[in-house]
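Selected chains from the complex are presented in situ; the others are not included.
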Amino acid sequence: MTTKNASVAVVGASGYIGEELARLLLAHPHVDLAAVTSRQFAGKTLAEVFPRFSHDEKAKALKFTDSDATQLARMAEIIFLALPHGLAAEFARPLLQSGAQVVDLSADFRIKDAAVYKEFYGNHHPAPELLGEAVYGLPEIYREKIRDAKLVACPGCYPTSILIPLRPLIRRKAIDRKRILVTSLSGVTGAGRKVEADYLFAECNESMRPYGVPKHRHLAEIEQELSLLAGEKIAIQFTPHLAPVNRGILTTIYTELGGDVVVVDPALVFQNAYGQEPFVRLLGDKRLPDTKDVVGTNFIDIAWKIDTRTRRLIVMSAIDNIVKGASGQAIQCFNLMRGYRETSGLI
Amino acid sequence: MTTKNASVAVVGASGYIGEELARLLLAHPHVDLAAVTSRQFAGKTLAEVFPRFSHDEKAKALKFTDSDATQLARMAEIIFLALPHGLAAEFARPLLQSGAQVVDLSADFRIKDAAVYKEFYGNHHPAPELLGEAVYGLPEIYREKIRDAKLVACPGCYPTSILIPLRPLIRRKAIDRKRILVTSLSGVTGAGRKVEADYLFAECNESMRPYGVPKHRHLAEIEQELSLLAGEKIAIQFTPHLAPVNRGILTTIYTELGGDVVVVDPALVFQNAYGQEPFVRLLGDKRLPDTKDVVGTNFIDIAWKIDTRTRRLIVMSAIDNIVKGASGQAIQCFNLMRGYRETSGLI
Amino acid sequence: MTTKNASVAVVGASGYIGEELARLLLAHPHVDLAAVTSRQFAGKTLAEVFPRFSHDEKAKALKFTDSDATQLARMAEIIFLALPHGLAAEFARPLLQSGAQVVDLSADFRIKDAAVYKEFYGNHHPAPELLGEAVYGLPEIYREKIRDAKLVACPGCYPTSILIPLRPLIRRKAIDRKRILVTSLSGVTGAGRKVEADYLFAECNESMRPYGVPKHRHLAEIEQELSLLAGEKIAIQFTPHLAPVNRGILTTIYTELGGDVVVVDPALVFQNAYGQEPFVRLLGDKRLPDTKDVVGTNFIDIAWKIDTRTRRLIVMSAIDNIVKGASGQAIQCFNLMRGYRETSGLI
């Protein structure tokens, strides 16, 4: 286990994900935060832009700069990209060429197939030659690959809350892979710090609403990863909803046990798969998850219930969309890439 | 259309449903509110207990009394019961015997089969002889029966949000009746004014959680009514969730189009079924429902999307759990029973 | 009491105040809503822009238009202006010249002194010649003048919550006029439907903060009106705060009883002043106000406590910032101007 410090930079640090990255990196025992970039805030210190850091000496000294890939590669060994999709890929190329490692939190390197990227994101992929190199940053599935990765594509928040619970069930053929339905509830930071009327306080408060029905962008990576796990093409139903909380994703997954699925005890399946995982907490079939228990943490809480009336297994998970669903998971990957204890700076 | 006033009473008027009934009845053009009962508040006026009514002359004069069936039957022609299940049935019997009409908002008369009641509610039905007489108070299905009813059993909030959207699809055989899954999100008043730690502000705020998995009590009436519509036994999957809003239910229904279902245009089906309904608003497949658009009203908003990838029809609805999901619907039934305009006091 | 219908228009109907005006006017028994304007939504119907009106025949038919004063004056007898300050005055002039009556909800005609307007609002007053004509639209003070007004300047939300409680105390010299301090809490709609980062859900939720310290713009009209009541120049301290609710203002006023103030019973003073007011509810000194009791209504709830330790009289009030603080009060003025019952369309 290494403990040599890493110099890191965060590109696009002015959104919720970037802010949380900054919070975690400022407190990380093995990190020298060398640069944060933001066009909007260039010239201001981290502490000026985010008052919650105003006691931190580093945050009082470190100024936002404009993003310059060449310069960043000189200052930092590992660069976190918290940029909109499309832009991230353009940034990643020169950084990688300069020998830096990249942890990308956008969607740009999650989809292995540039055509699928185009289908879901609307534009041609800006750096398709890098897709093969990228490792999907879900440690609970790709831990070993992440250790050696130069380019990590951190999963979306919904996919994290869905793939971790489904992985062992798919692998063990414990459910009907053709009949998976997922309902998710998300807090409003899931939309980012987007200044749009839809996300004003009075538009979200006292409101519950579905959106992105029936084809939310995250479906692309969810189905890609489920298909890889299953060894066959899998399509699922996925419906996200917005609820008036700042943070959190609550996911309810409906799976079917009928037909020729292998009869297993879900408790055993989950225990075998995740009993040793530092960030997976198995609630069992007696308790149900609640986002307030995971907010601010990198944990995913998983619970399940078998409905004997309908022969379905219902699996529920809760994460903090900004931590395990984004910035925390990025740090977890970073820890693996650098050989630190996986929980460094996270527990 | 009659306009002769009705004298009415509300039994158990201290909860959220009772308070909303009082609000609607105080403003109803054809109602004389003759009595409100509450053991806890006996002797206090409506205005003292509910400051939002403190400008209303009637509310300043009308005092809560203890509930006495004989006396109530003498004072009121129609009595609304906003009591816990079990208790409502005991009250209904003497009231009906005295010739009063009863609109019950508890679960006591919703389930036609006393054994199913016992299965879901745990106790023996206190008045099984009345079950045959009760009419399920969903005007969009049972309008004509409600007109002649002596005893109306108002549906639960979840069932209302589920049955209205599903009814025409079931009737038209437009979906696979064996494969219906429902996810609902509810505001916290759905739990009633229950003084329990689970419903304290800080336990609900910034929290999203499923509950009642996999066998919520409302399943009993949902499946009963769907089975009646289908002419065969139907079981569904239903998962409620709690979100931090005061009011509202957002329901997302997953239905399957595959197999031998009749191919129809959902827009036509819904338009035919509900084009003339005063409280059903069809959003179509372009807009999605939002609970904030229905809060405080007796409307149900319905939208739908066909997912061609999965051959599913996803139907979404939004209601105010206390109005269309309880007190407003009770008034709607009352209007029918009395021969008033169905929207009296509601629009 | 007249009941002849009035044809009215709302200019700038796309904000929270305009939306609430539309809601109240659609339901008003004596109103023909002839036009609504909004540059952003021109061509769309009211029902399309505001889904909560989607059941209303009028709202389904009435389309937003661009604002054209000449045309509006031809269509409507009374025009409500829900425009930003500066813009409202420019609009009012041609409308008044065309013979229409104007109810302005901006700050443009509240300040009688153009120099004070310039001091607080930063720009030269665009129509100073109209200032003398405008009547400050607080019926509890200027009822008779409002009846005959051509141009009504509706008060701001904070001033409404402050002036109504203070008026009788100032008039009766029951408090030290030189030592008035006011703390107010406002819901987020108070900022309007402004698409700025500060009002995003996650910036307001779980946040409490002061703003506009020490010289909020509403001070100009508050001090103007208090000075008029007192017959001498009065300056007060006023600190607004933002709290995460959609609607409501809670105002706490600290006044001093010491010195040569007249010793009176506040209960008598308030009862004499407001015992007959249709929208003032006096809670007395036993109960305290709560914004949830007034939200959605045109009431102001007023309570008070004498602190014998400090010889202060603390007066507290609660209103809905969008109703009594804006659109409801505008309708109340409109009712007076037209000779309708003052509570028409409001209770």
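Note that the chains take the letters A, B and C in the order they are written out, and that residue 1 is the start of every chain.
By our rule, a contact is a pair of C-beta atoms (placed from the backbone, for glycine too) under 8 Å apart; a residue touches a chain by one contact, two chains touch by 3 or more.
Keep in mind it's a predicted model, so treat the numbers as computed, not measured.
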Whole-complex count of the repeated chain (3 shown) stands at 4
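Keep in mind that, in the parts below, only the chains that are shown with their structure count from here on.
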Just how far, in Å, is the C-alpha centre of chain B from the one of chain A? 40
Please tell me the distance, in whole Å, between the geometric centres of chain B and chain C computed from their C-alpha atoms. 37
Centre-to-centre distance between chain C and chain A (centres being mean Cα positions), rounded to whole Å: 46
Could you pull out the residues of chain A that touch at least 2 other chains? 187, 203, 205-206, 244-246
Going by the contact rule set out above, which residues of chain C touch chain A in the complex? 16, 187-189, 193-197, 199-206, 244-246
In the complex of these two chains, what residues of chain A are touching chain B? 181, 183, 185, 187, 203, 205-211, 213-215, 235-237, 239, 241, 243-248, 250, 252, 254, 288-292, 295, 305-307, 309-310, 312, 314, 316, 318
Residue set of chain C touching chain B in the complex reads 51-52, 54-55, 206, 278-279, 281, 283, 287, 290, 292-294, 296-297, 299, 301, 347
